[in-house]
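One structure, pasted below without further comment.
All protein chains of the complex are present and in place, except for one that has been dropped.
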Amino acid sequence: MSRLYGVVAEFDSPEALVEAVRKVRAQGFTRLEACTPFPVHGLDEALGLRRSPLGWFALAAAGVGVAAALLLQWWTGAVDYPLVVGGKPYFALWPSVPITFELAVLLASFATVFGMLALNGLPRLYHPLFEDEEFRRASDDRFVLAVEATDPVFHATETPALLERLGALAVRPVEEKA
Amino acid sequence: MADLAIRQPLPLETPLIEGQPTYGDISRDVARVVESRPPRFWYIALAVSGTLTLVLLGVLTHLVRTGIGIWGNNQPVGWAWDITNFVFWIGIGHAGTLISAILFLFRQRWRTSINRAAEAMTIFAVMCAGIFPLMHTGRPWRAYWLFPIPNQDLVLWQNFRSPLMWDVFAVSTYFTVSLLFWYVGMIPDLATLRDRATTRIRQLVYGLLSLGWRGSARHWSHYEKAYLLLAGLSTPLVLSVHSIVSFDFAVSILPGWHATIFPPYFVAGAIFSGFAMVITLMIIARRVYRLEHLITMTHMENMCKILLATGTIVGYSYAVEFFTAFFSGNPYERYVFINRVTGPYAWAIWTMFACNVFAPQLFWFRMFRRSIPVMFAVSIIVNVGMWFERFNIIVTSLHRDFLPSSWGHFTPTIYDVLTFAGSVGLFLTLFLLFLRFLPVIAISEVKGVIPSPGGKGGH
Partner (left out) sequence: MPTTTSVPQPQAAFSYRLEESLWRRGRNVLWIIALAAWAACLFGWATDRYNFLGSYLVHFMFFLTIGWGAMFFVMVQHLTSATWSITLRRLMETIMITVAPVTLLFLPVALGLDVLYKWAAPGFFDPHNPDLAFKRAFFNPPFFLIRAVVYLFVWGVLAFVLYRISVTQDEGNHQESISDARTWSAPGLLVLTITVTMAGVDWVMSLDPFWYSTIFGVYVFSGGALAFIALLILVALALRAAGALGDVITVEHYHDLGKWLFALTVWWAYIAFSQYMLIWYANLPEETAFFHHRAEGSWRYLSLLLVVGHFLLPFLVLLSRAAKRNLTVLGLTAAWILVMHGMDLHWLILPSVHPHGFHLHWLDVATFAGVGSLFGLVFWYRLRSHPMVPVGDLRLAASIAHQNQ
């Protein structure tokens, strides 16, 4: 059993892809996926993507890191087992800075990387687009626009025709394994 | 405004990549390195470095069975080659993050050809560095005592007021974040390798490693933000790591160690030695794998300029330290510096001056910045010099304490030499394996800096 996932159209330059995305969106398509071998500037705007919220993830994690590190150093050094070493106070802000900084950076980096993977829905080893043999060139030198069949404006014959008119090198339907 | 538009077209800069390759050419040229059988050079190099790695394993086994007395460390020179090697390797590990993060934030697009290999180098260098303090603890199987994990052996907590604890946090954070940065940067390229793979095993391995990356615009949007954030986090991190390493020395009251300039001075020295190592390795890699059109003379020349700049900063720090030693009016402080240039280890400091301050001055001349033999020689000289810098800081400050009754001398044993040589072997082995199995150049990033066939220039 398989059903239609959508159609893919290949372009040979980032500019052609961005142009095609603009035109397709102007026709009212919303369920689009544009795959490129490197980040293409202007594509986010063309697709109407929102700014990534990752910065907030990192900031929150850094805050947790600061709090956790200060708490750890203060509680172990001044509360749980106070011990005079080298005539230093049990707890002081300045010598606590290095560990506090490191922990903030560590947690913020975790939040950034794992947040990025989560927002991208990765790892996801299977995707219908991988069914298309030629799709592999999207990580090499092709700029691919996929229009999903679930798009309300999708039409099994007219949509491929539209993509061809927009200058696609090739347009193919993609079947999804059920 | 209108008139200004007429006065383009400009870019006076020479193209970053030579020979006007297409996107496909770049994928092919980089993937070729991992897809074809390695050249004979690779096998020979691996045999040598692998042997040295076995030596390292042997020495460390002997060390664990016997104790660190097999090294030449003594009273008063309690830190010697081990800590010298630690600081040396950590320093080398700084260029990778510098290139990936700081040059990224400064929009230095030439970094794209070299950042991947430099990041790999960072990770391997930090691994080598970690060996030394771990072994120096004497009981490496108790290493978990360094982390605040409640356990049965210890009734008290780690002393977080000690810079050695700061080091534990700094180095392990640095290793983790560098690894994440490196891996995240590699995901799109691993997907390229997956899509080009012709054997089942390659498809499987690269498929798993690339996590199902499709390069969709949504992916790239979050990915670029993540990359920017990691760059922003790594930049202060890389400064902090070597600053904290310098705190190991500078918080003490030992003349020659206690200097407020230590943090920025160590950071500059780390970048300096790291870039020297990148130059050494890239000269070999671009030649062996014929990547001269991707890692061009412009890249090499830029690295030489950074070497000159950081070498001069290091020279500035030496000068400030010597000046302050005399300026301070502190007889102990003054003595240490006189002892450094005239005492029993004077040969070491003069080697250091010659290698670190004088050798890079050749790069004031374009002729030398564009000569592969000269830069190869200078890069190795600089690494030797930077090793001696740490040796000088550690051994000459320790060997003559405040009172002549606690003066001593340090002579390395064969085990000191073998441990260091072994760590070089481990470093090279890991680097050779990286060359063999992972994309040595950031494919997707280089594609972003070449002109598009659509005709509007790079991005």
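Labels A and B are assigned to the chains in the order they are written; within every chain, residues are numbered from 1.
The working rule: a contact is a pair of C-beta atoms (placed from the backbone, for glycine too) under 8 Å apart; a residue touches a chain by one contact, two chains touch by 3 or more.
As the structure is a prediction and not an experimental result, all values here were calculated from the model.
For the chain missing from the display, the contacting residue among B:F262, B:Y345, B:F368 or B:F388 is B:F262, taking the whole complex into account. Residues of chain B in touch with the missing chain: 1, 3-5, 7-8, 10-13, 106-108, 224, 228, 236, 239, 243, 247, 250-253, 258-264, 305, 312, 316-317, 319-321, 324, 326-331, 334, 364. Across the interface with the omitted chain, chain A contributes residues 41, 55, 59, 87-88, 94-95, 97.
As a convention for this text, only the chains that are shown with their structure count from here on.
Residues 12-16, 33-41, 43-44, 47, 49, 51-52, 54-55, 58, 72-73, 76-77, 80-81, 83, 85-86, 88, 92, 95-96, 98-99, 101-103, 105-106, 108-110, 112-113, 115-117, 119-120, 122-127, 129-130, 136-141 of chain A are the ones touching chain B in the complex. If you check the complex, the residues on chain B that touch chain A are 22-24, 27, 148, 155-163, 165-166, 169-170, 173, 176-177, 180-181, 184, 188, 191-192, 194-196, 207-208, 211-226, 229-230, 233-234, 236-237, 240, 244, 247, 443-445, 447-448, 452-456, 459.
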